[in-house]
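Below you'll find the structure, written out as structure tokens, and then a few comments.
Note that this complex is displayed minus one protein chain, with the remaining chains in position.
Take a look at subunit A:
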Amino acid sequence: MRIGVFVCQCGTNIAGTVDTRAVAQRALDYPDVVFATDYMYTCSEPGQQEIQNAIAEHRLQGVVVAACSPRMHEPTFRRAVEKAGLNRYMFEMANIREHVSWIGQDRAANTLKAMELVRMAVEKLRRNEPLFASEVPINKRVLVIGGGVAGIQAALDCADAGLDVVLVEREQSIGGKMAKLDKTFPTIDCSSCILGPKMVDVAQKENITLHAYSEVESVSGYIGNFTVKIRKKATYVDWDACTGCGLCMEKCPSKKTVDRFNEALGVTTAIQIPFPQAIPKKARIQKDACRYFTTGKCKVCQKICPTGAVHYDMEDREVVEEVGAIIVATGYDLFDPAPYGEYGAGRYPDVITGIQFERILSASGPFGGHVKRPSDGKEPKDIVFVACVGSRDKSVDRPYCSGICCMYIAKQAILARDHLPGVNCYVFYMDIRSPGKNYDEFVRRAIEEYGVQYIRGRVGKIYPNGDRMVVQGADTLLGAQVEVEADLVVLATGVESSRGAKELAEKLRISYDQYGFYMESHPKLRPVETNTAGVYLAGACQGPKDIPASVAQGSAAAAKVLALFARDTIATDPQVAGVLESACIGCGKCLSVCPFGAIQWKTLRDGSRKADVLETVCQGCGLCNATCPPKAIQLRHFTDDQILAELDALCA
């Protein structure tokens, strides 16, 4: 074999602590290497051109590039060698940036390590064989998980393009957090007025199948061909029959059920439609609040229902959907302020969270849109907002900025002043973060036109004094401690990952960060892709986001799916397991360890049983390879010979 080695300087990223010229020079001593050089940016157009020229000029049969992690540029270089006529698998990459230059300062040691990594790559390449992908058809249906504004946008964009869409929503209605908001910053649009039509569109599109009050149970398969099991949770109401007339809610005797949609500020009935604009507008019985389920007597809703939709014996049901791509848009949850014992949320009724205040402001909220405080229903004269509750605070393991709180406080203060012109609003803040379009102008308006008083400093304690609350904090601009008396205190609780996010990530085989937010494929350049092919992200499941950013990502993820579905087939990865039938002893160990069910029996003409790999299902994990007693199963491109050759090179 005639091998060429290309050592990348990556500007100073690699050349700063690795002598790339020496690495290239040393490579010429390795067996089969006939050409070696270093270059400033091997991934650039001229860099790739140089590889292609060398292939022609030196009649190269294999190429090693010593550069960065293969995650980003292995596909780039594979394409480059393919253009020059080589098989794309006659290429190896040695990672001398992330594994060498970025992690060590010792130039001599780094250079030595880079040489060894190149030598390993050369030894592996000497044993590489050309591999060829096969094509499998793509199932052009898409699953969207989560029916908040990001998921709705993704589902509508896909549906508009003619795709079949399956939308799964955990709650009883789609709409997500946005459905609970009164107005939106910085335009003070009514949230339900702009979201409502989109929700209705979802219900009316023929090609969107909505599974509300349902959860994803399991996901199997691969890009182009996923099989998803969905659990439709029992609602005890037949949604095909229910017309959403609401008669059951009028008659239900369990009227003291905590209203979760109104953030526990009000009560509702055990059989409930969560809010007037709910999609689907169907009733559900909350079992632990229902008189029939807790005492065995009642059945009022069943008697009153004009369509006979109530069935107390309903059980969870499983449906299976086959799709070719998945968009994850599971959103976020709000920080529970309980760890801040000094703020007294939960102990004092007039210390509430931002989303609770949002419900108070809302015309469909617990007080009909009149700004009152929860304890005694009085109109507040002074309201204090506390920023960064569960944001930018290491002590509660939330060191990140939630990004939306500065804006929603400004909005809520403006709205409070609109509702009650005499009310005084105070905001305790750390920094004002308002980098969006028209955002800072909006905050300035709160301060300058609405007279909201901004106090820069943290709040240390909130305690009652008579029927008012005392907010004790620091004014770091004055360098003084301040106390503000208030009738109502609003804690601007931050954004955290959605409940159950990690469990769903395991099912989808996507990764998440230490806070449970899903990891995008590249933080700048692949923001809606994951490292699992065919699975895309949209909205706050990836990190805190406001509405415009979530909507943009919903559309972006839809565009990615449309690009994928623009083709009819997809090339499968040939780096999968293969069986050497003459060596297979038919023990079946590989069948039992394969996590994907990719191995089955095959009977030969002589009647003997051999293992057989379904190449489209195999994910190339290598478990069978490690388990096989006679080593009859080999993972292509990672055979025992290849790996042992690398080790020999390292130990030589």
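Methods note: a contact is a pair of C-beta atoms (placed from the backbone, for glycine too) under 8 Å apart; a residue touches a chain by one contact, two chains touch by 3 or more; residues count from 1.
As a convention for this text, contacts and distances are computed from a predicted model.
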item	value
Protein name as given in UniProt for the chain not displayed, "sn-glycerol-3-phosphate transport system permease protein UgpE", "Heterodisulfide reductase subunit B", "NADH-quinone oxidoreductase subunit L" or "Methylmalonyl-CoA mutase"	"Heterodisulfide reductase subunit B"
Which residue of A:224, A:344, A:457 or A:473 touches the chain not shown here	A:344
Given A:58, A:317, A:461 or A:567, the one touching the chain that is not displayed	A:461
Touching residues (missing chain, whole complex) on subunit A	340-342, 344, 347, 395, 461, 463-465, 470
